[in-house]
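What you see is the complex with one protein chain gone and the rest in place.
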Amino acid sequence: MYRIKELLIFAAAIASLMLQSPATADEEPSALDRIRERGVLEVAVYNDFPPFSFRDERGRIVGIDADIARALAKSLGVSAAIRAVGADESMEDDLRNNVWKGHYLGGGVADLMLHVPYDGAFAEENDRVIFVAPYYREQIVVAVEKGVGASLDPLDYFSREKVGVELDTLTDFYLLSAYNGKIRNQVVHFSNIGKAVAAMKRGEIAAVAGPRSEIEFALGDLADSYAVGPIRMPGLRTSGWDLGAAVKKGNSALAEEVEKAMTQLRQQSSLSKIFANYRSSYQLPSQTKLVGVESNGRISQRD
Amino acid sequence: MKRLIHHLPLVLTLSCTSNALYAEQGQADPLDSTMWQDMRRTLLGDAPVVFDDRIRVLAPGDAEDSMNVPVLVDASALGEVTRLLVFAELNPIHKVLEMEPLKAKPLVGFRIKVQQATPIRAAALTPDGMWHVAGRIVDAAGGGCTVPSLGSGNSDWASRMGEVIGRLWSGKGSTRLRLRIMHPMDTGLVPGIPAFHIDQLDFLDASGERLSRLFLYEPVAENPVLTLDLPQRDSVTVLGADNNGNPIEAIISKEIREAEL
Amino acid sequence: MTPLQRVSVIAFWFFIVSYAWGARDYGLKPLLIAPDTYVLLGANEHFNFRNGGNIVNTGFIVTDEGVIVIDSGPSRLYGEQLRAAIGRITERPILKLFNTHLHPDHILGNQAFEKLPIAALATTIDGIREQGELFNDSMYRLAGAWMAGTRVVVPTETVRPGSLEIGGHRLQLIAMKGHSHADLMILDQTTGVLFAADMVFHGRTPTTPHADLGQWLDALDALAELDFKLLVPGHGSVVEDRRSIEQTRDYLRWLNAYLHEAAEQGMTMAEVLQPDAPPSIRGLAVFKEEYQRSVTHLYPAIEARALRQGRVVQE
Partner (left out) sequence: MMISPHRTKSLRKALAVAGLSAAVAFAGTANARTTQAEIDGDAASTGDVLSWGMGQQGQRYSPLKKINTGNVKKLVPAWSFSFGGEKQRGQEAQPVVKDGKMFVTASYSRLYAIDTETGQELWQYDHRLPDGILPCCDVVNRGAALYDDLVIFGTLDARIVALHQDTGKVAWRAKIDDYKAGYSFTAAPLIVKDMVITGVSGGEFGVIGRVEARDAKTGKLRWIRPSVEGHMGYIWKGDKKMENGVTGKTNASWPGDMWKTGGAATWQGGTYDHETDLIFYGTGNPAPWNAHLRPGDNLYSTSTLAIDPDSGKIAWHYQYTPNDGWDYDGVNELVSYNQGGEKLAGHADRNGFFYVLDRTNGKLKNAFPFVNKIDWAKGVDLKTGRPLETGVRPGDPAKSKDGKKGEVIFVAPSFLGAKNWMPMAYSPDTELFYVPANEWGMDLWNEPITYKKGAAYLGAGFTIKPLNDDYIGALRAVDPKSGKIVWEYKNNAPLWGGVMTTAGGLVFTGTPEGYLKAFDAKSGKELWKFQTGSGVVGCPITWEQDGEQYIAVPSGWGGAVPLWGGDVAKKVKYLNQGGSLWVFKLSDV
């Protein structure tokens, strides 16, 4: 514990230094200053990603992440400009394209990106950004018709029944390889969870496995007819992950503000309200700390 | 609100000063435009030209929105017109629109982008090979041609491109067609955004007969709103494409409601 | 001639004189319209090189604690001359400037009040931040050298609607919308003066660049219910009764109906520019210009609604 304590003190010292010394002469104005000056916080969210960020009938970007972006901007006293971005091959690419470098096709970066994993190991590998403001814990769950759910033995159940997954996801790969591939042939692929749930509603498959928020949103009004819960996933390192925000390294003042604003949103139950608006049950993130790589390359975490 | 329609011809007549015919040769350009001789040479060629107030060119004297300056050109007082050409002399791209009226009245309504104060001119070719020219000056703040279209700023423009809303109105002896087509109409003058505009639109009836034809150029405003007076028909098919070959296809018909709705 | 009419005539004369001198002087003359309450009347014109953008009414209230200023005018110069004019009336400090809404003729004098609290509704602040520079550019074009050195100063304080007691004046801050997305009116309950801002025009055609006619008409109904003695419109002379509200309402109703019916009948925008309006409407100052501007602002949406009634088949 001593080490962590030391880190905390170190980080706090750095933070207080940053707070006390405003930009020196040759330093550019901080990102936060620029945001306040322009009055706009530019937030990157994924396009076509219900219930987090998608376009409504009128073409506006709506969803949990979009609402959180607007709420954060409001807390900062500015308006939100939401940039719906396409997902590249990996999160590292997305961070490069949208947070610290910009895509090679141009367009620059956003001030903030939402829906980024909040994970110490991941932060260590991505030291060009600061990860802040964890706001949700996503979890792999299975939805099955009520009555089956209580005593679900995945191996037994899925060796008989078809389970729908979204292509190229953790759930997909896990189920394809779990139990030495014994249930591989029962896995049915869909391009998104919405389509998988629709197939389940039509009775074409018995279950859908995937992230809780996406499944709950897709179930919609029929949520009561299905049991949604986590299953045992032996062999898998994790079946849940925290989501937070990322800002470019160096924009510490902005990171602090976003962290504060997000904490406030959580404490005011604004987050659970936003999730409820999209028929998703809010899950508290497991950690609520600032994860960043300090100049010495160490990970600091503080409450 | 019948009176609106009744008053319209009166109002329009008042806006035209007289019916006098100026012979272009020896007659000064009524708009006193420095570009006129150039325009004449490059756009109208060697054909004889007269200034003719019988062509009505309606447009605001001062453009409130230089990206959307409304214009109506009506050359129907000339009788038969084989081609109608609209150009904005001080725009970086002069040609705005061309019409082959065919069965339609030589009348077209649209909106344009203007870069600065400019004469907006309409030239109508009559079967005797004579160009009749009229126009008016629109004062403008500018920037219309070198500002990116709003559509370009919206990452979703591609998904609505080519979407049409439109309606037919029957009048005496003719059917008025008004339609709006979603299209960015990029001029190509904004760095990094190539010219991208609707090229040609054919207006056909249900039997496939071509009623009229329009050629659009870069200065036509984003999401063009077009107005034509066609022969009486219950439905009009619009077929066209932009300069990238993206098709524009729609049937606009009279019945507002149908059992299946 | 009522005293009010007389002062506006004087103001107008002053204008001409200042122009003739060739000096960049707006010739601002605060008119006492009620105890502690002054207005500065602008010309019933469109922006031009002669009026330097002074087509707007600004005002101030000299309370026991200090001065409350309502709108800062179209340019830095106006703002400075407004401050000087206030200084000639009172030595009391200026406490606060209110921006009633985002339009340039009401806010581009903010620079002269930069060190002071400048308050506006939240939406107004967003609007000024986003579009202020655009307005500033076009004002330079319309008013020329009068604009020299003018830049946008964004309000620093968000107005919460409600009551405010200051130096013996009870001010009611009323949030409305319709003329723009957020219109602040200030009713001084102590004197009965209502600073109606651009929610009300008097003798001049209302402007509509950010208008929602439906909202505006609803707001005017609510406005007519207010208890006031004297109304200061955003443009036009100060009036004692509800005539100016009626006038604004009549115009907006006519405009709304005319444009909707024109769209329903398939008129093009260029045709609509030549209106058929009753004399009471045509007689308003700058009718032709403002009407044409309104067509540009409002017709595309109205027209699109009418076109959507048509039957279109697309693959």
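Order of writing sets the chain letters: A, B and C. Residues in each chain are counted from 1.
Note that in this section a contact is a pair of C-beta atoms (placed from the backbone, for glycine too) under 8 Å apart; a residue touches a chain by one contact, two chains touch by 3 or more.
Everything numeric in this text was worked out from a predicted model, so none of it was measured.
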TODO: Using the definition of touch stated at the top, determine which of B:45, B:173 or B:192 touches the missing chain.
DONE: B:192
TODO: Write down which of A:77, A:117 or A:250 is the residue touching the left-out chain.
DONE: A:117
Open item on the list: Touching the hidden chain in the complete assembly: which of B:102, B:117 or B:239 does that?
Closed with: B:239
Open item on the list: Considering the whole complex, not just the chains shown, which residues of chain B touch the missing one?
Closed with: 152, 155, 157-158, 163, 184, 186, 188, 191-196, 199-200, 202, 204, 206-208, 237, 239-241, 243-247, 249-251, 260-261
Task: Hidden partner chain, residues of chain A it touches - done: 46-49, 86-91, 94, 103-105, 115-117, 119, 121-122, 138, 167-170, 172-174, 176-178, 181, 184-189, 191, 211, 235-238, 241, 243
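Just so it is clear, only the chains that are shown with their structure count from here on.
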TODO: Compare the CA centroid of chain C with every other chain's and tell me the farthest one.
DONE: A
- [ ] Could you say which chain's mean Cα position falls nearest to the mean Cα position of the entire protein shown?
- [x] C
- [ ] Report the inter-chain centroid distance for chain B and chain C in whole angstrom, where each centroid is the mean of the CA atoms.
- [x] 36
Open item on the list: Can you work out the whole-Å distance between the CA centroids of chain A and chain C?
Closed with: 46
TODO: Could you tell me which residues belong to chain B and also touch two or more other chains?
DONE: none
TODO: Could you tell me which residues belong to chain C and also touch two or more other chains?
DONE: none
Task: Complex interface listing, chain C residues touching chain B - done: 138, 141, 257-258, 261-262, 264-274, 276, 289, 292-293, 295-297, 299-300, 303-304, 306-315
Open item on the list: With touch defined as at the start, can you tell me which chain A residues reach chain C in the complex?
Closed with: 38-40, 79
Task: Partner chain C, residues of chain B touching it in the complex - done: 1, 3-5, 7-8, 11-12, 15, 58-65, 68, 70-72, 109, 111, 141, 162-169, 176, 178-180, 225, 227, 249-256, 258
